[in-house]
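Below is one structure, written out as structure tokens; comments come after it.
And then chain A:
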Amino acid sequence: MSEPILRVEDLRTQFFTSRGVVRAVDGVSFHVDAGETVAVVGESGCGKTITALSILRLVPEPGRIVSGKILFKGRDIVEMDSEEVRDYRGNDVAMIFQDPMTSMNPVTKVGAQIKEAMTAHDRFSPAEAAKRVVPLLKRVRVPAAERRVSDYPHQFSGGMRQRAMIAMGLANEPSLLIADEPTTALDVTVQAQVIQLLKQLNRELGTAIVLITHNTALVASMCSRVIVMYAGRIVEEGPVDQIFARPEHPYTWSLLRSVPRVDEARKGRLVSIRGLPPDLVRMPPGCKFHPRCLFKVDKCSKEEPELEEVAPGQQARCWVMMSTVSEETREAAQTSEVAFDVAAEIKKRMRSDARA
Partner candidate 1 sequence: MALVTGAPLRGALIPLRKRSGRGWTLGIYIARRLFWLVPVMLFVVLITFFLAHIAPGSPWDKEGRQLSLASVHNLNVKYGLDQPIWTQFGLYLWNVLHFDFGTSYQHPGQSVNQLIGATWPATFTLGAVSFVVIVVVGVSLGVVAALRQNSFVDYTAVALATVGASVPNFVVGIVLIILLSNFLYKITNATFFLPTGGYPQDLLHMIMPVATLSFLPIAYLARLTRSSTLDSLRQDFVRTAWAKGLRERLVVTRHVLKNSLIPVVTVAGPLFAGLITGSVIVEQVFQVPGIGRSYVQAIEARDYPMILGTTMLYAGLVALLNLVVDVAYVFIDPRVKLD
Partner candidate 2 sequence: MQSEIRFRAIALASAGLFVVAACGGSSGNGVTLASAQELRIRLTTEPATFDPGQAQWDYEGAVTRQTFESLLSPTKDFKDVTPAAAESYSVDSTGLIWTFKLRPGAKWSDGVAVKAADFVYGFQRVLDPRLAAPYASFFYTIKNGATVNGMDPKDPGVDAALQTLGLKAVDDNTFQVTLEAPAGYFKWEASLVLGGPVRKDIVQKFGKDSSGNDKWAAVAATAPQSVVGNGPFKISEVVPKDHVTLVPNPNYVGTRSNPTLTKITEYYIDDETVAYAKYKSGELDQVPVPLADTEAARNSPELLKIPQLAVFWVNMNTKKAPFDNPKVRLAITQAIDRNSYVTNIQKGRDLAASTLIPKGMRNYRPDLGTQQSFNPATAKATLASSGVSASSMNGVKYMYRSSSPGSKTAAEFIQAQLKTNLGIDVVLDGTDSKTESARYKAGNFQFGDISGWGADYPDSQDWFDIFLTGSGNNFSFWTNKAYDDAVTAADAAVDPAKRDAAYETAAKILVAEAPVMFLYQSTAWILVKPYLKGAIATPNDDQWLGDYFANTIQIAQH
């Protein structure tokens, strides 16, 4: 395998709010090889979007990259001066966002916004850029591209707009495309089309894709490797089929169990993970998942485990590891009434919200 195009080493990004320091990304390391499709999975608030933004050095106020390296083809993004980073953004690494409705400038034509992505860098002359816009739209399967190019975003449907965003991202043929929950705001049929499109572009252009999502089903259909994040750190990483078959970290295991599997008969009950993601300001001691872990042992709440190799290419951060847990305890965990009181708790909370 050649040198990975992206290597993140012990990245820490923190937000200095009046409530305290929010450790959004708390020591994350991973790599992405050329042409590879990697998924970053985790509940909202686990730091996956902030990691992506840190890669592009677009961390919003009051956040800052506190420490760690982000090496893109050997160059450290964190040390780059602002002009160098600007040229790198959208050229070497591009990013598309979750809500196509608000991610495009409502008062400028779609074609212009795509052309702009190219003219911002000197890879294509303005004339070449203008010529490439319609083919780009065609490549992302936007019908009647010649006419639609002079339309405004509000004249595109949600799916259509996301395709335009993808075209914008790929305009400069970047080596890496980060897609931050590209399908969340879309309905299911359109979701499948977008994922299909991304897979096809990865094959044809060889662009490495980092897909950020909380929808594990998408991961299976598209990515070769998956990284599971929780509370600002990686808790498990490895090839997709290995992780799906034998998840070692209880969190990964619960995640996979809370997704209805079409292929499996409705055997077990769906597992919902007890409680809510931790408050990133006042982190619990030890393993950050221990308050919600059904298989925790005494050590878990004292000391945080390191990532350790559990299988070829697969790492996990846990003192127990699912492989050591017997079949019966797994069954018991799945049916425990614990799930019920959590649901009741959440409902109560929602009502108080409405009343306030």
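On how the list was made: all candidates are chains of the complex that A comes from, given by their letters.
The rule is short, and it goes like this: a contact is a pair of C-beta atoms (placed from the backbone, for glycine too) under 8 Å apart; a residue touches a chain by one contact, two chains touch by 3 or more; residues count from 1.
These figures come from a predicted structure and were not determined experimentally.
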Complex partner of chain A (touching, any copy) among 1 or 2: 1
Chain A residues within the candidate 1 interface of the complex: 56, 58, 60, 86-91, 94-95, 97, 99, 102-108, 116-117, 120-121, 143-144, 147-148, 152, 154-157, 165, 168
